[in-house]
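I have a structure I would like to understand better, so I am pasting it below and will then ask my questions one at a time.
Only one protein chain is missing from this complex, and each of the others stays in its spot.
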Amino acid sequence: MPGGGGAKLSLQMVTNVDERSVNNLSAIPKEEYLYKCTSACAGCSSSLCLRYVLKAAGPDTVLVVPACCTSVIQGIYPGTAMNVPVYNIAFAAAAACASGLSDALSARGKETNVIVYAGDGGTVDIGIQSLSGAFERGTNFLYICYDNEAYGNTGMQRSGSTPLGARTTTTPGGKRTAKKDLDRIVEAHNPPYMATACSAYPLDLYKKVKKALSIEGPKFIHILAPCPPGWRYPTEKTVEMGKLAVKTGTWILYEREFGKLSINGPSKAAMRKPAPLEDYINGQGRFKNLSPEIASEIRQQVERNIQRLSREEAGIC
Amino acid sequence: MLTIGTGNKAVAAAVKAAKPGVVAAYPITPQTEIVEQLAEYVTTGELESRYIPVESEHSAMAACIGASAGGVRTFTATSSHGLLYMHEMVHWAAGARLPIVMANVNRALGPGWNTWAEHTDAFSQRDTGWLQVFVGTVQEAYDATLMAFKIAEDERVLLPVMVNLDGFTLSHIMQSLETVEIGDFLPAYHLPHAIDTENPCVYGPMTGPADYFRFRWDIERSMRDAKGVIADVEREFAERFGRSYGPTEDYRCEDADVIVVAMGTLGKEAEVAVDRLRDEGIKAGSMRLRWFRPFPDLDLSGREVVVIDRDYSFGFGGVVAHSIRSKTGIVPYSVIAGLGGQEVTYNDIADFVRNRHPGEETWFGVSDHV
Partner (left out) sequence: MYEIRIHSRGGQGGVTAAKLLALAAFRDGKYATACPFYGAERRGAPVVSFVRIDDQPIKIYSQIHEPDLVIVLDTSIMDVVDVLQGLKSGGTVLLNSAHAIAGCNGTCRHVDLTGIALAENLVVAGSPILNTPVLGALAKMDIVTLPSAEQAIREMFADERNVKAAEAAYEELKV
């Protein structure tokens, strides 16, 4: 986290974001920085998210991408689907590489946005060390983790972010441990801005990226990004799957500015009266044949999380 | 049992037969199938082993080190960037004299990302103290993996072994595969220096200039002894299971005037080229180099040699070409081909032989070099 002076300045910048301009999809610029010729699977939500992230960030942006689906989605040499500079880097190294890049650009007097766009594996597993380092030393950048809850690029093996009970190719009997709570790990670094987002709410994502980029220091956005081949649901259900994750309270949309939590609209309603968890789980092949014990443990995890965040927002500790 | 399978499946089947106590591995293309298959064997109970789902390759090898020192047989598999990411622990495993077996599915290194076959990943671990064998068929992937445990765990060796197979060309091809009942081919795991509270020892403490080199020499002594152990194990394997292997696989070499030296699948493809060349009256032979560490003694005297390197040591040359030159004194024609999965056919290999210029180096597909 940057020093106190920087923090104040950032707060002012936050209030400068014009809320009205981003309340409808037509406010999102038409310019494309990710063209339609990607190599993503049909129904891929993470490539959709990248499109909105870049629209929010604009042309003065460099993307840092560790090994992940986005390494392939961006296109195969000599072609590319990208219209901003993309720096591909080794799997574990994105945040550290971004530190160097951010400092170099600022040393050259530039205000270019440095955005890491990394998968969950590259964030919660092999990349957690460089992520933590960059947040602790206050690198001025935005780290986005798009979370498809497994190693998509290598064909859906478990990651630390795979939820309890989900089948992957390395957890053929269902994962036995819970999803690593990445947000609380990042939170422990006290970043000036962090948020969760979901591919089914692109406008919300767009706003959050805009806001994050207006703040100095290390920022973090964690996007839930449903993945048809990995989660095993029909490609046309991608938006529905993201909405269900939010409506069932499995995924909670919120922001934290200088530590202060605010829960976003769609999740407020969902947390008061969550949709039945089955609506979300039963539509996904990866949760097939869940044992009643695991199903009830998943339910309890969701409930605990809702309670924890509701209490925090209400100021009950 | 006679069936057909991929190189990756063959490795996994051999590991299942070897019954390791711990498997710790991390996915990476084109090796992932090994990890997935082993995870499945463990889930179904076909393999009674602990499967440790680590968060990186560095941790995969570190977990194998802990497990091996803790007294059980261990296995991991990786490739390319994964192998490089574990590099520190690769040195550590050999220095700690742990008989870990690792399959490395050979793949090129970034940038740019490339998931296809190349040998640079393995060669970059050349000086770590690991034994390295390169296989050319699905069957050999299975057999070499089984033998690797026996060689590594032999008390004259006690060094880790890396079994190398070409990414995609071998890891993903389907060929016939005969699995065996291993019986007592692999004795129970016994590590003389396994951690034991009855006999408290400190492992790897600060070791000063007066002592350190002795441990290094000890590694080299075992490397030298390993040649004999490899020969013994390969002989026993042939007696038990009927398939024999050596430091090289020689094809029509007896009366050959020119010999192609290559590794992995290119070494098999070279045999087809040799047949074509013989039809034209060129007395060619093929020598597929199987063991890279310890580097075997080769007899190439009186022949012309064409070396195909699927690797490169920048500012120096092809790793195999220079190894052959320094070990045999023969100055080969050095061809750099197949980098990052570049397509090399038996026709291309035959052309290398037809157009050979001993002492020169050629990059296949590059026209503007001198």
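Chains here go by letter, A and B, matching the order in which they are written, and residues are numbered from 1 within each.
The rule is short, and it goes like this: a contact is a pair of C-beta atoms (placed from the backbone, for glycine too) under 8 Å apart; a residue touches a chain by one contact, two chains touch by 3 or more.
If you're wondering where the values come from, they're calculated on a predicted model, not measured in any experiment.
Screening B:Lys268, B:Arg310, B:Arg325 or B:Arg356 for touch with the missing chain picks out B:Lys268.
Across A:Ala40, A:Cys68, A:Ile89 or A:Leu290, the residue that sits in touch with the chain not pictured is A:Ala40.
Residue-wise, the contact with the chain that is not shown comes from A:Arg232, picked out of A:Arg232, A:Lys268 or A:Arg299. Residues of chain A that touch the chain left out of the display are 39-42, 72, 76, 228-229, 232, 234-235. Listed for chain B, the residues touching the missing chain in the whole complex are 4, 30, 113, 115, 166, 168-170, 172-176, 265-266, 268-269, 271-272, 343-346.
Keep this in mind: only the chains that are shown with their structure count from here on.
Per-chain CA centroids place chain A at a distance of 40 Å from chain B.
Chain B makes touch with chain A in their complex at residues 26-29, 32, 35-36, 39-40, 43-44, 53, 55-56, 81, 85, 110-113. On the side of chain A, the complex with chain B involves touching residues 67, 71, 77, 88, 90-92, 124-126, 128, 151, 153-155, 157-158, 160, 169-173.
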